[in-house]
Each structure stands twice: as structure tokens, then as C-alpha cells.
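Only one protein chain is missing from this complex, and each of the others stays in its spot.
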Amino acid sequence: MSEAAHAPAGPLAHHFADLDQQKESAVLGMWLFLVTEILFFGGLFATYAVYRHLYYDAFSAGSHHLSWRIGFANTLVLIASSLTMAMAVHSAALGKKGRIVLFLLLTILLGSAFLGVKYFEYGEKIRPCLGDGPSAGCLLPGERFDASALHLEGDAARQAQVYFSLYFGMTGLHALHMIIGIPILGLLAWWAHRGRYDAAWHTPVEMVGLYWHFVDIVWIFLFPLLYLVGHH
Amino acid sequence: MSEPASGHATHVVPVKVYLGVFLALCVGTVLTVEAAGHDFGALNTPIALGIAVVKATLVVLYFMHVRYSPRLVTLMLLSGVAFLALLVLFTLSDYVSRPWPIVPGS
Partner (left out) sequence: MSTEPAVLPKVHYLNAGYGWRSWLFTTDHKRIAILYLVSVTLMFFLGGAYAVLIRLNLVEPTGSLVTAETYNKLFTAHGVVMIFFFLIPSIPATLGNFLIPLMIGAKDLAFPRINLLSWYVFVVGALITLHALVNGGLDTGWTFYAPYSTVFSNTAVVTAGVGIFVTGFSSILTGLNFIVTIHKMRAPGLTWFRLPLFVWAHYATSVIQILGTPVIAVTVLLVAVERAFHFGFFDPARGGDPILFQHLFWFYSHPAVYIMILPSMGVISEVVAAFSRKRVFGYSFIAMSSLAIAGLGFLVWAHHMFVTGLAVYAAMVFSALSFSVAIPSAIKVFNWTATFYRGSVSWQTPMLYAFGFIGLFTIGGLTGLFLATLGIDVHVTDTYFVVAHFHYIMVGGAIMGYLGGLHYWWPKIAGRHYPEWWARVSAVVIFLGFNLTFFPQFILGYLGMPRRYHVYPEEFQVLNVMSSAGASILGIGYLIPMVYLAWSMRYGKVASANPWPATGLEWQTTSPPPTTNFEKTPVVDEEVYDYPKLLEKKEAVLV
């Protein structure tokens, strides 16, 4: 089956024997990259595990200060974006160009909505830190951090600062991955619109899909670990 | 509609499956919040993580097509998770065992 002759957008590279070998290599390569991402985020999860063990009460106080309802809604938004991404890949496998574009755009929309909500959440914690004068309610770690809003002082306040370092660090790194992913989705949507992908070859759509699902999985863990500590 | 030349290349997952997984993920998220509201004592963290693992597994198997991918992919993924577990568990073992008493001379 000489699919190579019919796939103008995905020529067979000279060093591969056939398209299958090329595709399978791409899948393995992408998964290896995702394994590095597991360990990359993993360092932060390890840090989280240690400090949650040491400072449980401060973590609980910090977590209570987040809005679990917002976190819950955002989790659903991101899961929905995973669905639309899976549908984009599905459409590509069926060669339905218009649907690929539609589902990619929906994914971008949902991803952007997620980021918009995060912007709002960050805003309420960071705004009190800006300007001169007292920084009551500033929850961004650093010189201006003020744990009085959580009714904590001394050691407990320091421990809460660690919690918020992890909150901003982990959700920030996660958000950065989405900020990188969304333009890439945009590029894919553009190329799909130009007819670059068909049923025989749509590897980039699948690869970006894997990346997007991975980012979703990270959030699936972040939500309970950050928003639901000690909620009983 | 293309045929999977090597048995792996383009397996097309039915939309029903995707919708089913999506629904399961939503239910799982509700469960996560529900479970957090109850006190299961020492089991609180394992339950929360357990639900997250189930959700992640669904995403991996169906959205990421690992169910239909070569076994090598599963091996790579599990290795990554295993070594992360080693990082977390061995590091925690230091902190957890620091207060344990050391009995001299026995």
C-alpha cells in the first residue's frame, strides 16, 4: 500500500523504510518526551509530598483559602478540552478537514477559558502585593507575603508561604505548558485548514494531542492536591 | 478510511467511547470533591490519589490511545511513573524516619 505516494504533506523521510516505521518512531519519541515531563513535574510533586508531610496544617489552611468551586469548574473545562482534542484527532483519522479545524479551535477556546480563570485566581492573590504600603492579603511568596489573611503567624506563616510557593510554582508551570500549547494548536488548526492532514498522515495532530492530554492529566492531580487539602 | 497497515497505525476509536470517558471523568471529578468532604482518616490521601489515578488511566488508555498502542509505550509510561514513585517514596522515607528512635548498643 503505497501511502507515501498519496500523502503530500507527510513525505517519507529518507532514513525510514516505510511510513509505519516513521509513525511508530514518532509515537515512541513523543512518549519519551512525555516521560521526561512526568519527571519534570515530578520534582515539584516530590517537593509537595515532603512539605505536605511536614506542614500539613499550614497546607490545609492555605488550601481552604482557595476556591474549590473555581478549581472544580476549571477541571471540567480542561477535561472538556481533552475531549475536543481527542475529537480533533478522530476527525483527522477520518480525513474530515473541517472537523479537525473546528475541534482544534474548540480546544483552544476551552484552554483559553481555563487560563482566563487562572488569571483571575492569581489576580486576587497578587493584587494586594502591588504598590507601596501594607500588603495584607498578599499571597505571592516573597518580601510582601502576608499570611494574616489565613490567621497564621510565625512558623505557621512561613509554612503557609511554602504552600503558596508550591501553589504558584505548580499551577504556574502547568499554565506555562498551556501557554506554549495553545499557539501550537493554532498552528495545527491553520495547517489543517490548508489541507495538510488526511487519513493517511496526520501524525502532528496526534502528537500534539498526546501533549495536551498530558497537561490535562497533570491538572487532574493538581486539583485535589492543591484545592482539597483537609476539606473534611 | 485508511487501513492499519501494521496493525497499529490508524485505529479509529468510536466517538461513543470518547463521550463515555468524558462522562466518567466528570463523575470522577465530582467524586473527588465528595470524597474530600469526608474524613477517612489515614485513607484520605490514598483515596484522593486513587481517584486521580483512575481518571488519569482513562485519559491515557482512551484519549491517548495507549490501549491501542504497542506495549513498549505502556512500558515507557510505567517506567516514568515508577521512577517518579521512587523519587517521592525514597525522599519521604528520609523525612518520615527521622524521628524514629535509634536504640544504641543492641
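The letters A and B name the chains in turn, as written, and every chain counts its residues from 1.
Assume a residue touches a chain if its C-beta (ideal position, glycine included) is under 8 Å from a C-beta of that chain, and two chains touch if they have at least 3 such contacts.
Small disclaimer: the values here were computed from a predicted structure and weren't measured.
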item	value
Positions on chain B where the hidden chain makes contact	72, 79-80, 83, 86-87, 90-91, 93-98, 100, 102
On chain A, residues whose C-beta touches the chain left out of the figure	13-16, 21, 24-25, 28-29, 32-33, 35-44, 46-47, 50-51, 54-55, 141-143, 155, 158-162, 165, 168-169
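Please note the rule applied: only the chains that are shown with their structure count from here on.
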item	value
Rounded Å distance between chain A and chain B, as computed from the means of their C-alpha atoms	16
Chain B to chain A touching residues, read off their complex	1-3, 5-6, 8-10, 12-13, 15, 18-19, 21-22, 25-26, 29, 32-33, 36-39, 44, 48-49, 51-52, 55-56, 59-60, 62-65, 69-70, 72-73, 76-77, 79-81, 83-84, 87-88, 91-92, 95-96
Contacting residues of chain A [partner chain B, same complex]	1, 3, 18-20, 23-24, 27-28, 31-32, 34-35, 38-39, 42-43, 45-46, 49-50, 53-54, 68, 72, 75-76, 79-80, 82-83, 85-87, 90, 93-95, 199-200, 206, 209-210, 213-214, 216-217, 220-221, 223-225, 228, 231-232
